[in-house]
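Missing here is one protein chain; the remaining ones are kept as they sit in the complex.
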Amino acid sequence: MSYIKDNLRQYGLIVALVVIALFFQIMTNGVIFRPANITNLILQNSYILVLAIGMMMVIISFGRVDLSVGSIAALAGAMSGIFIVRMDLPVWLSIIFVLVIGAACGAWHGFWIAYRNIPFFVVTLAGMMLFRGVAMIVLDGTNIGPFPSSFQMMAAGFVPDIFGGTSFNIMAVVICAAIALAVILLEFRKRAISRKNKVDAIPLPFFIAKIVLVVATLGLFAYWFGASNGIPNIMVLLGILAVIYSYIANKTIMGRHLYAAGGNPKTSELSGIDVKKVVFWVYVNMGVLAALAGMVFTARLNLAMPRAGMGFELQAIAAAFIGGASATGGFGKISGALVGAMVVGIINNGMSILGVSVNMQQIITGLVLLAAVIFDVFAKSRAEKPPSLESSALSQGE
Amino acid sequence: MGTLEMKSITKRFDRVLALNGVNLTAADGKILAVVGENGAGKSTLMKILSGVYPHGEYEGEIFYKGEACRFRDIKDSEKRGIVIIHQELALIPYLSISENIFLGNEQAKNGVINWHLTYQKTAELLEKVGLKENPHTLVENIGVGKQQLVEIAKALSKRVEVLVLDEPTAALNDIESENLLTLLLELKKEGITSILISHKLNEVLKISDQITILRDGKTVESFPNENVDENRIIRGMVGRDILDRFPARDVEQGEVMFEVKDWTVYHPEIADKKVIDNINFHVKKGEVVGIAGLMGAGRTELAMSLFGGAYGSKITGTIIKDGKTLMLKSISQAIENGIAYLTEDRKQYGLLLDETICRNISLANLKSLNTGLAVDEFKEKRVAEDYRGKVDIRSRDVQQHVKNLSGGNQQKVVLSKWLFADPETLILDEPTRGVDVGAKYEIYLIINELAKQGKCVIVISSELPEVIGLSDRIYVMNEGKMVGELSKEEATQEAIMECIMNH
Partner (left out) sequence: MSIIRNNIRQFGMIIALVAVAILFQILTNGIFFRPANIANLITQNGYILILAIGMMLVIITGRIDLSVGSLLAFASALSGVLIINMGWPLWVAIPAVLAMGGLSGAWNGYWIAYKNIPFFVVTLAGMLVFRGLTMLTLEDGTLTPFPDLFHTMSAGFIPNILGNTGPGSYNITAILICLAVSLILIYMEFRNRKVSIEYGAEILPMPFLIAKLVLLVGAINLFGYWFAAARGMPNILLLLAALIVIYSFITNKTVMGRHIYATGGNPKAAELSGIKVKRVVFWVYVNMGVLAALAGMVFAARLNAATPRAEAGFELQAIAAAFIGGASPMGGIGKITGAIIGAMLMGVLNNGLGHLGIGADIQLAVTGLVLLIAVTFDVYTKTKVSKTEKT
């Protein structure tokens, strides 16, 4: 039972996602899970998913946030317009340039926050205004577009079917099957090593259930993507990001340092961790991901706009909190951020299909956010005394 | 005015018995000193008296002027004229002196403050406590000694009859302490009863009329301050035979392994304040060296400044290890060079409370667990299990979160973290603070084991019996300087106190 208890939050979230999904499946008479809609759902939410990954890491680092990501995304979109459309640079080179600009924006924040002790709220609020202004200056009040198709492919394209399936995309099935196989192999290997090391592995029923679930989910995706246009390119990008960042967060020293510095910076410092460096790079990383999200958004719209990305920061923050981030820092998983963003995405998409207005969707998103965190706080306070409001950077503004 | 009595006070925190039938009597207009070791229950008792722990959260009765008192909160006890000054000052840094003095007790009519009256009264109160400061000055801009006087002025503003002071001179220098004690004697002349909690026995002897000793949550004895000396009090405080508390150690000491020369450190914020002044000391292989001193003597500052400059600015001097001079620019370099520092405040500086035992133990030496890109979690678990067995951490498994462990087991987790970092020199700052007696003994055994392995161990402790019982050699610090070095044979509490006093 302790296994369930330790992972309650994580499972609770997935269960909530499934319940919400089933609810809309029934309410929309199956429209929400039609293959075409699934593709749509992922395309619609792709940039929030990218941002949520970075935002989760920022929140883990002692409950900070980054308010500027929407503006950095707008600036990234504007710069890709300048590089690709106006200056006609090759797409790959432009993408690298834009990512470097994103990193520079992040480094600007990280410098003031980590090395000059300026409160994160002020720095990123200033950055929000500053970079929005720069984006508007760069675009000079106009939109830039259209983009060459190679750039659009990033957000709108699909993985080509090399097997030439006609009514059904075989490539999607092959890829999903390959992933399923890889997951099963990895899980069994992990279990074997656990055994060998005499470490308690996941109880067998849970292990089997987990594998069945993963395979079933992948099968579902194979069907969805196969029956529509195939696997969206953006899905491949998201998959790679999810794997890389989960790996970094869970397995590497860097990840450990992030969680430690976020949970207790003083202890971490006295254990030889360079906390300032950790915070600095977390913001640099956020800048890079914001630039990536900005390009994805621009590619999807096929237009660079000065007002792009307004409110992205709040959606990303909401996704991270729904996904189990703690306002005191030190907690949260990359997968949580992704599931949190999907919860919001499915609610919005489902309600649109039901004809519920965008307005109502906002209200519900707000209430879901509050409910998720209240659930967290109460679940935690049952185990211990309530966390004091003054204990973190976020609740206290440093 | 009247006598204050606390009768058979018992207080539990969860399962831990903090106070067990304590009795205390403060005679009208006298100064009562309450003394005892750390964890004896002094502060808890005073929190009960002042209503911080309201009636119902403890057993027993409080009588004042013959009436039973059942305080619901601080305001309640203040209404009866019982005012407490907490060990951590309860002042708001960004408010002025007069705003602080009348905080919660504003000179107001219909919610509107009369600032003229406030300032006038503040001036009177400041005059009374002998503080020459403008009432408008912000509290953050005056030193700790003056802040303590502001606290007393705050108490006086409430028409205090019984003044409770919890370690009022702990953070003060000699002159400030002297002023404060004089002030207490003057208040006594005005008929105010004081209860003084203090570690500084010379102060207790100087001004108190009656001395009450607490030990392990019980009143041990209470006697008038007549023909009493410090030894008499210490005997009461410690109670048991000191020798038995420390396991014997039989270790061959090697050559000098760790040496510090001309170590000087300045305050990190106040540029011209020397915190550590030209300190020299050395530790041999397999030796346990104690550093004794009063609170604020600079022991923690010394330790942290040696630990890769974790404290202080403008650090000068040399650290020589094994004949090699170390240049330590960061904490990680210090760790790489075999130095470990176990903090005095494990919750704030030593642990990731929300993490597992396993992840706490590996924190300072993750590099050794690295395989290619990733941390080898299986090896990590094995290491943690290993230490859990070695130092006997009592827990379900290594996946348990450290916040759910007892103080002693938490301390063992921090110790394990540093053992895993494989240091040659360990600086242990208050290694048994907030740890129960059983776990204390186990920690002493670990220290002995470390000495046997030929490591250099430096123990900082405020408990003199502990320093004496553990150490092969003792350095005495006061006001940032080394003021004495005592061998095991010479080391007695009197000798240590003498070093401090004669300085």
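Here are a few things to note about the model shown:
The first chain written gets the first letter, and so on, giving A and B; residue counts start at 1 in each chain.
Just so we're on the same page, a residue touches a chain if its C-beta (ideal position, glycine included) is under 8 Å from a C-beta of that chain, and two chains touch if they have at least 3 such contacts.
Keep in mind it's a predicted model, so treat the numbers as computed, not measured.
When the missing chain is restored to the complex, the residue among A:G30, A:P90 or A:G133 that touches it is A:G133. The chain omitted from view is touched by exactly one of A:L43, A:I118 or A:V183, namely A:I118. Within the whole complex, the absent chain has one touching residue among A:A104, A:A156 or A:L314, and that is A:L314. Of the listed residues B:G143, B:P224 or B:P247, the one in contact with the hidden chain in the full complex is B:G143.
The set of subunit A residues touching the chain not shown comprises 63, 65, 67, 112, 116-119, 121-123, 125-137, 141, 306, 314, 317-318, 321, 327-328, 357-367, 369-370, 373-374, 377, 381, 386-390, 392, 394-398.
For subunit B, the residues in touch with the chain missing from this view are 52, 73-75, 78, 86, 88-95, 99, 102-106, 108, 111-113, 115-117, 119-120, 123, 134, 136, 138, 140-141, 143, 269-273.
By definition in this document, only the chains that are shown with their structure count from here on.
Partner subunit B is touched in their complex by these residues of subunit A: 2, 6, 193-194, 197, 199-200, 247, 251-253, 256-257, 259-260, 263-264, 266-274, 330-331, 384. Taken together, the subunit B residues at the contact with subunit A in this complex read 307-308, 310, 330-332, 334-335, 341, 343, 348-355, 359, 362-364, 366-367, 370, 373-375, 377-378, 381-382, 396-397, 399, 403, 417.
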